[in-house]
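Handing you a structure now.
A single protein chain has been omitted from the complex, and every remaining protein chain is retained in its original position.
Naming follows writing order (A and B), and every chain is counted from residue 1.
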Amino acid sequence: MTSSDIDTADRLTRRRARMLPFLAIIFLSQQVVYFVDRNPPVRTVDHVKVGAWLVLSVVLLLALATGGFWLKPRNVRALMDDDVTRANRAEAFRIGFLVTMSAGIGLYFLDQLAPMSGREAVHILVTIGIATALIVFGMLERRALRDG
Amino acid sequence: MAERLANRLLEVRTEQGLTQAALAELVGVSRKTVNTVENGVFVPSTTLALKLARALGQPVEALFSLVSDD
Partner (left out) sequence: MTLSPVEQADRNSRNRGLLMAIAATVQLALALFSALDPAGTTDPVRGIVWAILTLLWLLLLATGGGVLLNRQVRSMMNDEVSLLNRRRAIESGFWTAMAAAIALYFASYSWPVPVRGALAILTEVAIATALIRYAWLELR
């Protein structure tokens, strides 16, 4: 562990904290595309869209779970995944879970006013879950870095 | 160099004739927490470590230490 590893980890931690809320906003805004055209996917481009959503969702979930920056040295990644970050991540998952479940209840009753398919509902829930966790994680990391 | 937290909680507690439940009550935690800290399953927060030390009338360094696994 060198001082340059510590500096690199600090720099990347700050970058991650800045990026996370933006990733959530980008992810959320991209989902509009799926709800503008609500017909089942029949064209190749429709299947590509769905595949892209799945890949992006999985990548974001992996980034949340591991802290991202997979190509960086292990020492640096270990510094970026310290006690505080792990606690922040756990809190992000906690809020993400509670919000997703609550949204599930909300959608259940919203369906009476604005009918939707099962597929659309679970799509919304995955989006809400991931976006919430990203935003909470980002906010907590930024708060931890303040006054630094 | 991997390090872990070692503790003398069991030793000091039994020297003072306290049960896990009695120590837990003094500190304000469950008996399970005292048990998991003694067994090394759970790493206590700084606050809890200080509370345990205060309850046993010991400095915290007398209860907890870092040991290298190498």
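The working rule: contacts are C-beta pairs under 8 Å (C-beta built on N, C-alpha and C of every residue); 3 or more make two chains touch, one makes a residue touch a chain.
Model, not experiment: these values are computed from the prediction.
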Touch partners, limited to displayed chains, of the chain removed from view: A, B
Where the unshown chain meets chain B, residue by residue: 21-22, 24-25, 28-33, 36, 42, 44-45, 48
Contacts of chain A with the absent chain, listed as residue ranges: 40, 54, 57-58, 61, 90-91, 93-94, 96-98, 100-102, 104-105, 107-109, 111, 115-123, 125-126, 129-130, 133
